[in-house]
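The structure's right below; bear with me while I get my questions together.
Missing here: one protein chain of the complex. Every other protein chain is in place.
By written order: A, B and C. Residues from 1 in each chain.
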Amino acid sequence: MSYIGTMRITVECYGASQRWCGAELVSLDLGETATVADALGRLAERYPELALRRDTVAVAIGDEIVASGRTLAEDERIALIPPVSGG
Amino acid sequence: MSYIGTMRITVECYGASQRWCGAELVSLDLGETATVADALGRLAERYPELALRRDTVAVAIGDEIVASGRTLAEDERIALIPPVSGG
Amino acid sequence: MSASSRLRQGALNVAEWLTRPMPSHCGGLAVFAGTVRDIHEGRAVTGINYHAHTALAERRLAEIEAEAAQRFGAEVSVAHAVGELKVGEASVVIVVRAGHRAEAFAACRWAIDTLKQTVPIWKEERYADGAARFLEGTPIKTVKES
Partner (left out) sequence: MSASSRLRQGALNVAEWLTRPMPSHCGGLAVFAGTVRDIHEGRAVTGINYHAHTALAERRLAEIEAEAAQRFGAEVSVAHAVGELKVGEASVVIVVRAGHRAEAFAACRWAIDTLKQTVPIWKEERYADGAARFLEGTPIKTVKES
């Protein structure tokens, strides 16, 4: 549910971003033309540990890394991809 | 069996040296102070294909490569080690 | 998770990737496996919990195979574990079949180095004192950038 002129998205927090945000899933209410950068900005306001590392975090939608200018849609899910450590 | 003042040794021919010498085993009669170099010299006289490649061939006794100055003994077996191609 | 998936739940069995016969035009097989070590930065490690972004990780692992095939003229298979692994267990396996050893080694090394920079997987280390933490990693790159 969201107010007129706003949309709600879900943020999936992977790896250490679960610690920074304190949860695996975070809901965000954003303006209806909001971009990935706007979502990250909102998260950075809320979570200081994420703010410190914002430049190292990528965002995925589905199986793609998306650009920060990508416009979001109501009910979309985005994934925070902090620095990776596989192998 | 060997004459007084001579000794007989056996040469084991490995790899392509079997082709050069036409056999896997060759008997050589040498003087009693003969060295590895003397044995190779005798083989080179007998087998022109070996003579052409003499500088590339090593000689082993047991599990050791021996120097060309090594003195041989009656009934000793030496092995010709042509350029190797394992792997 | 399907059997053909490159991400597998639990520890990998390296031998499982070696059952396919060598193509007759190939002379060199190179394999790398990464396993969980008992010490990291001086702390006693009891295991690692591997987390992945499944959809993107599967895609990136497939891209690594395709890119390595193109760059090195080799057949490359890549697999990575997710979930809890104990010390000594294998978290990643790279298998390369190539014409000769130079390409086999080069493709294998490139694949593991690239995997560590491009695949969304995270190590959560567990320590003997009961603590756990996500390791610091490297900002994700694309396979083409690597």
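A few points about this structure:
Quick note on the criterion: a residue touches a chain if its C-beta (ideal position, glycine included) is under 8 Å from a C-beta of that chain, and two chains touch if they have at least 3 such contacts.
Being a predicted model, the structure only gives us computed values, none of them experimental.
Although it is left out of the displayed model, the omitted chain contacts the following shown chains in the full complex: B, C.
Screening C:L7, C:L61, C:A104 or C:V119 for touch with the missing chain picks out C:A104.
When the omitted chain is restored, the residue from C:V14, C:A55, C:A69 or C:L135 that touches it is C:V14. Here the missing chain is touched by one residue of C:G10, C:G73 or C:G88, and it is C:G88. Seen across the whole complex, the unshown chain contacts subunit B at 12, 14-16, 18-19, 55-58, 60, 62-65, 79, 81-87. Within the entire complex, the positions of subunit C that touch the omitted partner chain are 14-15, 18-19, 21-39, 87-88, 90, 99, 101, 104-105, 108-109, 112.
One rule holds for everything that comes next: only the chains that are shown with their structure count from here on.
The distance from the centre of subunit A to the centre of subunit B, with each centre set as the mean of the Cα atoms, comes to 77 Å.
Taking the mean of the C-alpha atoms as each chain's centre, subunit A and subunit C sit 27 Å apart.
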